[in-house]
Each structure stands twice: as structure tokens, then as C-alpha cells.
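Only a portion of the chains appears, each positioned as in the full assembly.
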Amino acid sequence: MKTSINQFPGSNRDRDMIAAITKISGATPQSVWHSETELPKSDLIIIPGGFSYGDYLRSGAIAARAPIMDAVRSAADAGIMVLGVCNGFQILTEAGLLPGALMRNAGLKFVCKQVNLKVENNRTNFTHRYEQNQIIPCPVAHHDGNYFADSETLNKIESEGQVVFRYTPDTNPNGSINDIAGIINEAGNVLGLMPHPENLIEADHGGDEGKYLFESALHPMLDTAA
Amino acid sequence: MITARITVTLKNGVLDPQGKAIEGGLSALGFSGIGSVRQGKIFDVELDAKDDNTALGELNAMCAKLLANTVIEDYHVEIL
Amino acid sequence: MTIRNTRTITPELVEEHGLTTEEYDQIVVLTGREPSYTELGIWSAMWNEHCSYKSSKKWLKTLPTEGPQVVLGPGENAGVVDIGDGDVVVFKMESHNHPSYIEPYQGAATGMGGILRDVFTMGARPIAAMNALRFGSPDHPKTRHLVSGVVSGIGGYGNSFGVPTVGGEVNFHARYNDNILVNAFAAGIAKADAIFLSEAKGVGLPVVYLGAKTGRDGVGGATMASAEFDENIEEKRPTVQVGDPFTEKCLLEACLELMKTGAVIAIQDMGAAGLTCSAVEMGAKGGLGVELNLDLVPCREDNMTAYEMMLSESQERMLMVLDPDKEKAAEAIFIKWGLDFAIVGKTTDDLRFRVLHQGDEVANLPIKELGDEAPEYDRPYIVPGKHSDLTADMVEDVKDYNKALKTLLNSPDICSRRWVWEQYDTLIQGNTLQIPGGDAGIVRIENEDGETTGKALAFACDVTPRYCEADAFEGGKQAVAEVYRNLTAVGAQPLASTDNLNFGNPEKPEIMGSFVKAIEGIGEAVLALDMPIVSGNVSLYNETKGQAILPTPTIGGVGLIPDSSKCATIGGANSGDVLFLIGIEAEHLGQSLYLRECLDLEEGPPPPVDLLTEKARGDFVRAAIRSGYVSACHDISDGGLAVALAEIAIASDKGANIDITSDFPHAALFGEDQARYILAVNADYADMFAANSEGSGVSFTRLGQVAGDRLIIGDYISLSVQEMKQLHESWFPEFMAEAT
């Protein structure tokens, strides 16, 4: 299983992600600079959190158009797993690899706190090590996590099981529509989520519930659809 | 150099949390009679192009490719 | 607008530059002639209070700055302290008070930017930040706006840069109505043998400009205020600097990469008085001259003059002396990160600071005199009088202790700061063991390969300005003691400290007196508690219309936790644990929050600090935590015993039954006597713990037990944890939500 991590200027949870993957898989992921046009051979591509290009213009907008993203798009089309966390999720929506948009938090403030997430769909390659409907704690840290999609898109992702993680209604930190915290594409190989499972993988973090997402992705079920 | 102003606004029906907060802020300051506030962005761009038409073409392309997120935003280009 | 080099020097111009006639006369002597306009700007930048410490130097020299743990004390961008295994922690605190009052978001943001740069200029990767904030009275019309802007500015910069904020302070007091304080702290980790300094070495070596471009930001705030000096004024330029955390993050990565190549001989960030101060300091420290060619400086704006470039305070810039053999590799790194890299000058052997612009030599000044020979003043001072005794029997007893505790928990200075710290990324880097809300923030230490080492660092910052106002000497001691206690309460050994001395106008003898006495108190305390001062900052003239701020010498401290599995937090109490008080029953109500919040009085002397007791009890508490049977610990400070117990109960979500009776319950419950802690000890170890305390000669009392969902203190207090939590959590968000 080869993992690569895309780094943009302004990425800042790349180090957290590298540490998490290294701890969980025993192997250090390959770092890929945004100006590259080709990806090393990878089974899992991760776009980490941060403020790529300062999040200026819109979060993830400039990064989504960086040279490496064409390679990510081809890989995603070829069925390779792609995971975007926080800024990574924003980049994936801006790149059109996931539907919808992430807008400014309803409270207009950056928010860093622990929320509760419900695993809405454990039949994905990213979540099969969770129980269906399991509630897990997980930290969030973002300014633009307010998921929005038009009603047609929303109906579709809701009915097709593409909503993978939802905030419990009392812990929705950003006003996201239907409490959506993470979604997967139709093909089931591209997942984006706002919370930071990489900051919840060991006792020192106060829990290891985030680890199961990476363990799922690093040991995908064979041949599953979303 | 041609100077242009690009205006990017949220599509109708897209919730605007910043606009809402500003409405609240304005009423708190005692302003009354405010129906709604919607926030948008402008980009003042200087560019070198052989004529206004070429510039317009370029500017529209910039919007479509980067400056606006057409999932949620509309844009408008104006040469000043 | 351009400010030309040809302006004639008039007494008014000299005054606008903040220089006295005597100072100017000395400048003429040192220059050997009348200075040019640009030269005047350079002198004033180097000789202002901020850069030259002319009023404070004499007293700062008295502070203890040494110890076996200290690798590098004050004088560089930040202090450096050994934490074992070849690692060092690099830290400092700095103020950005005035800019934050003018433009709270950008002022606070650039304050964060500045302190982070101070740390990574030395080769350290920032791992923790704190911020100590003082605002005016909550009912002052500007306060909310300032709180909101400052907090989002600090968050906006630190979150994007990617450093966890793990602690801080927020106070409100009318004396900060027109002068808020924003003190930012940052700490980073480096290898002891890979620390970078600003001292230039080697003649004829390239001086390189790094980072963002130069604009007119912050140029000559003083001169800008008068409009008639230039016939070509197009508009009044804002002197506000805008922070760009994205560029700073790139600058961090580029600098750390660059430092690994061996290309850096000396490096200095451009802070106050940008290019001037950084170039002069590098040369003066190294005993070398510096020649700059301004035609090569990357500029953001057109037609910038020499004066403007030399005085610009544009952010996210650095200056370095480069090993010329490594030029190509160095430049490639900056190109990769999208940053400017320009050779703008060279080191010389003539001890002159020469500045060239468009074929003219616009400055030629003696570098040592600029850097090291700034005036030093021994300003007259009067030691402020002391308050007469205020014993417990002289203070009204409110009788309704439930109500008093509720008032305190819901008061501006005691309530939870969650509203603030939830806007800060407290978790980034994945090493935070204790987020804000405890006594000290804790961050574990990784080695170079990203593996955890088992070690952790604790961070706290404190000062109690109302104590300093009542007695600067005791207040100075107390600030250090409280940091010591906060670090100890999580199980850390305090290592060293940094100070940020915020005072009013030093030309007033009473203000100077409190400054002198505070330093004396700080010095005594850091010596007794072995927390030498390794870096710091002085901010004077925090005064508006004759009204000065409360004396506010903020102390930031760093402590070492050798085994991070053995630390304690405020929220770890378990049902059945026995609660112990380390220290004795309180009797001191002078300057307490009980007095202020319940009786509307600010009277009496502050609680005295006995440094020997402080040390003995601290050593005992730390040892107890490290032996592993302490499940929760919290020091007693603002609001006394009752508030401390309530805070443990709220954080642990557990009630407690406390058995006390007192002749002066108001003092016993709310007195702020120093050197005290509350510990929750597993019941199986309680007797052993008591015996140990007995044996160590440390005063202690078995207070009661963790139990149920109410805090019951004798016959005095009975409140549900739920209700206390609600009161404690609600003040801040309700205050910020209220209409202005």
C-alpha cells in the first residue's frame, strides 16, 4: 500500500498527516509538491489540511488549480483512493472531484473544538472499520466548513449514501447543511471531510477513533461500491 | 493597461452567513428598515490586452476558471 | 506620496522623530555633521524607546539571566534553553499594544507574525504560542470590538501559520480603556548545535534580503501625523501593517530549509524599523560595517524613497549574511517557496553603515554608535506608597457564599475563556497534551524523525496587574510565582522565563518607580525559583490623556516534563479521590476579586509572596504528580479556594464534599493567599500522601472527597456542577453577543 501526500504552499497539517500515516502503517508516505505534474505510484492519495495559498480568494480555490491536481484527477478517475481532510476537502470540492462547496462557518469564526460524528455509511473503503451509525468524537479546526449543495445535489448525495459522516445535531460547528461533515463521490473512491481524524489516533490525543479511518483506507475491502 | 472590475456575488438561494451576520450587526447598531444584506467580492484587475474585447474575453475566462466558484457564485465583468 | 531625502532638518522635524534636542545634538556630533533626512530617520529608528531600551536598560541589566540550563540569554531574537538530549527550546514574548488598539485584527495578527519570526529566525520550528490580553472595562463602548478583532487577528495569523495556541490570559479593567495590551508569546524547538544568530561575520560577504516585498507600511508614524511637510501629499497613508500569514509560513519553511544547507552565516528578522534595525544590529554585533544598495531592494510600490525603504515596517521579511558559495542553492529554495531573494549589500570592515540609492550615498553613519551607543537614561523615580493592612475582620462578610461564588464564576476575569481559545487552533502539529483551560498548556516533544521522545514542555503566562498597581514589588514577585505554580501544577519543572513589561510614561517618576520595583520583585523571584529571564520586551508610554495602564509585567514561563505520562491536569478528578489543600487556610482579602466583584472595592495590599514557601510547596507538588497518584491538580489564584474547587469540579464534571469551618469564612473561601494548590489523590494513596506531606514539612489539609454532582463546602456553599458550569461558561459568549 503506497500513500502519497500532496503539499501546497500553506499546507500545515501535512506534518500531522505524515506522522499519523507513518504511525499507523509503519511506512512514511511520499510527499508530492504542488508543482509536480505526475504522482508517484500510489494506492492512496491524501490532500491534507492547512491554508493552501493562504486560503485567499476562497479556501482551496487556488490549490485546486495547481499542476498536481490534474494528476490527482486522473488518478481518481482511474479508481485510486483520494482522501481530502479539511483544506483537502475544500480543494476537492473546488476541483470538482466532490460535489458542493464549503462556505464560511455560520458563526463566522474559526472554530477548533471536539465534535461528535456519526458514521452514516460504513460500507466504504474509508469507513469499513467503523460500525454503521457509530458515534465518534473528533476534533475540527476550520474557518470554512459550512457545507452547501443545491437541493438536487443534496437529494442525490443523501439518497445514494454519499454522506459518510454527519455531525450530531448538537455539535454541528459550522452550520453545514444536513449536518454534513464528510462526503464520498459516486464511485466511492474520493472522500472529503472537515474533521481531523489525524489528530485523534493515540492515547496522547485523548482517543484513537480517527485511526480506524486510516486503517480502513490502508486495508480497503476488495471491490466495494459506496 | 486596461482596468476592469469583476464582481462576484452569491447565487440566489445560497445562504449568506456573512450577510446575515451583518444584518444583525446593523440592527444592533440601531439601523432600522434593513431588508437584507448580501455580501460579494470585487476584483480590480489591471491587464495588458490589445483591446477591450480581448480583455473581456480574458476576464471572463479568469472568472470561469478561478475567480468565481460557479457552484455558488455568479460573476460580472466591467471594463472601467 | 514620496518623502524626499532633501528635506531640511528643523527642530519640529527632530521632535516629530521623537528625539530630544540633547539627543539631536549628540547625533550631530556622532555623524560629524548635520544628518540628512534619511539619516535622521535612521537615528530616530535606532534610538527610539522601542529599539534602544533607553529608559529601561539600566534596570533590565539587574535581572538574573543565567543558569546551567540557559544556552543563550537576552540579546538575541529569543532566549535559548537546554531541555536535554541535544534539544533546546527557543522562546520570547513581545507586545503589539498600540497597533492593536488602532486596528485590532491586523495589529494582533502582525504581533503574532513578529514573535513567530523571532523564534524561527534562530532556527527553531515554532511549536507553541500564547497570548496575554488586557482590555478596557466590559462596559466601555469599544471593548467588544477590540476583543473580537484582537482574538480573530491572533487566530487568523497563528492558525494559518500552523502553530498551536496553548495558553494565555484575558483581563478587563477600565485602566486599559484607551490602551489595550496584546502580548504574544512563541516557543520553538531546535538542536543546540543548530542555533542561528544575528551577529555578522566575515568581510565582503553578501547581505541578502528574504521574504516579502517592501511597501510603505508603517513608515514614520510620527512624521505622518503632520500633514504640511510635503507639498506632494496625495493622501494620508495608513501606517497600519497588514499581516500575511501565508507568506510567513512559506518564509518559515524556506528559512529552515536554507539553514540546513549551511548557507546562513547570520540572520535577523525585520521587525520594528525593518531594514535599518536589522542591518545595523547585524553589523554592530559582528563589529562590521554594512553597505546597502536600495536599488536592489524588492519593492511593492512605485517610487519609494530611501527614507521610506529604510523605515518601512512591511512584514514577513528577513535579512541574512550569506556564504557566497551557497548562493545558487539558497536562491533556489526561495524561488521554490515563491519568495523574494535579493542580494542587497555586503559586509565591510569600516564600521560604517552606508546606504546607496540611485547613485547617491543617502546615509553614511557610524554603525556601533547607532547600535550600541544609544542614550541610556537613569530616569528619576519615586517608590509608590504602600496600602495599609486590610485584615479579614476589616472586610465585609457577604454571608451569602453561594451568591458570592456564583458572582465570581460569572465575572469577567474568572469566567471561562473558551470563547477565545476555540478560535485558536490548539491541536495542530498533533502534539498538544493540554489545551487552554488548564493551568498550563502542554506540548510533547518529537525528535527530528517525528517520533515522540516521552518529554513534554509546559507553557504558562501570568501577571496580576491589580496586585502590581497596589504594590509593584510584590506584584512582580507574584507574577513569577504564579507562572511557577501554573507550570508546577501540571508536573513541569520550571526552566526559564521571558518578560513583557508594559507600563505607562517612564518620564513620570511614579511610573518609573513602579517599573523599578516590579523589576526588583521579578528579579528576586526568578532567582529564588530558578527561572532566569532569557528574553523579553519592554513597552512604555501605554498612556492616554495622562491616564496610564495598570503596571503589567507579564511573565511567560516554560517548564519541562521529563515523562509526559506523568503529568496532572485540572480535569482529571475521579469520584472517590481525596482532595488535599497544599498550603494553609486563607486570610488575605486585600486586592482580591471577592473585594472587587462582590463589594466593588479595590483596596488593601496584595497577598505577599514568600518565595521559600513557594519553592518548597512547588517541589513537593511536582514530586507528588510525578509519582503518579495525583489525578488532578490546580493552583489557587483569582477567587481563592472556592473558585479553585469549582474550577476542578467543572473541568472534571464531578462534585465534591468539602469539610471546613472558619471564623472568617469569606477569607477562607475567597482569600487569595499565595503558594497554594489543590490536589485530587486516589483514595488508596491518600494516607501515604498525607504522610509524605507531613514528612516534607509542607502544610496541608485533607479537604474532603470528590463525589456526586454538587460542590458542597461546609455549611457555606452548595451548588450543582451543572449550574456552576453554566455560569462559568456563559459570561464571555453572552458579553460578546450583546448589542453595542
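Observations
Think of it as A, B and C in the order they're written, each chain with its own count starting at 1.
FYI, contacts are C-beta pairs under 8 Å (C-beta built on N, C-alpha and C of every residue); 3 or more make two chains touch, one makes a residue touch a chain.
Remember, it's a predicted structure, so these values are computed and weren't measured experimentally.
Just one of each chain type is placed here, yet the complete complex contains A x1, B x2, C x1.
One rule holds in what follows: only the chains that are shown with their structure count from here on.
Each chain gets one centre point, the mean of its Cα atoms, and the points for chain A and chain C are 36 Å apart.
For the pair chain B and chain C, the distance between C-alpha centroids works out to 40 Å. In whole angstrom, the spacing between the mean C-alpha positions of chain A and chain B is 29. Across the interface of their complex, chain B is touched by residues 57-58, 61-62, 65, 93-94, 99-101, 103-108, 146, 148-150, 175 of chain A. Those residues of chain B that touch chain A in the shared complex are 13-15, 17-18, 21, 65-67, 69, 71-72.
Residues 9-10, 12-13, 15-16, 18-20, 22, 33, 50-51, 53-56, 109-113, 139, 141, 143, 196, 198-199, 204-205 of chain A touch chain C in their complex.
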